[in-house]
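Only one protein chain is missing; all other protein chains are in place.
Moving on, here comes chain A:
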Amino acid sequence: MTPMVEATGIHKSFGRTEVLRGIDLVVEPGEVCCIIGPSGSGKSTLLRCVNHLERIDAGRMRVDGSLVGYRESGGKLHELRESEVARQRRDIGMVFQRFNLFPHMTAAENVMEAPRTVLGRSRSAARKEADALLDRVGLAARRDAYPGQLSGGQQQRVAIARALAMQPRLMLFDEPTSALDPELVGEVLDVMRGLAADGMTMLVVTHEMGFAREVGDSLVFMDEGVIVESGVPRDVLSAPRHERTRSFLSKVL
């Protein structure tokens, strides 16, 4: 079976700082992979490389078997056109730490936007799908609310519905609960748990160790741009093999 995500030897620098220093990672279809690590360890950058929001300097990033951002032909790499990159991104949903909902649109309009403009869906079809998705994240009643009128947890659930509207094969979560008040974290994690149960392939950068242990199929600990250790979440969390993992976990658990 083709892995959903296959990263080999990923390097990425911002100016002189090397943020990713040779990352190898495989995520199988249906797998929920959680990435943990201290801030500045490069985990968000790695996630942003998966859908080409960041351009990698070295290595190969494949999603569902095809290179992200490039095409290989005749032994040479060709950069993809902007429209081709956009096409690749349709299949990769992303949820951001700061939600990034479109503030000038209602919850339903946020969900409808990409199916309408990118897939050319009719207004009524997009509306129907949006209603179903908002219902799925428990926000059917707030469909006409603007993001500014929603709580952080509700906004993040709309953002998840918005990403799901493109029927992605892979979902990327960039610290989806880090900007939330503690009492709102649970509702977002519940939605994510439901997604995982439905078999969605998920790559989740998180600080929620409980979620990683309970829902994750695999856990990756990153520090200073490398993967220090990875494995089954329960094992990594309860019996870390590396000193750096141990000292990180002792601070967050």
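Just so we're on the same page, contacts are C-beta pairs under 8 Å (C-beta built on N, C-alpha and C of every residue); 3 or more make two chains touch, one makes a residue touch a chain; residues count from 1.
We adopt the following convention: contacts and distances are computed from a predicted model.
Chemist: Unshown chain, UniProt name, "Methionine biosynthesis protein MetW", "Paraquat-inducible protein A", "Polar amino acid ABC transporter, inner membrane subunit" or "Sulfate transport system substrate-binding protein"?
Modeler: "Polar amino acid ABC transporter, inner membrane subunit"
Chemist: Return the single residue from A:90, A:136 or A:169 that touches the missing chain.
Modeler: A:90
Chemist: From the list A:26, A:53 or A:226, pick the residue that touches the absent chain.
Modeler: Residue touching the chain left out of view: A:53.
Chemist: Of the residues A:37, A:69, A:147 or A:176, I need the one that contacts the missing chain.
Modeler: A:147
Chemist: Touching the absent chain: which residues on chain A qualify?
Modeler: On the side of chain A, residues 51, 53, 82-83, 86-87, 89-90, 92-94, 96, 98, 100-106, 113-114, 117-118, 146-149, 159, 162-163, 166 touch the unshown chain.
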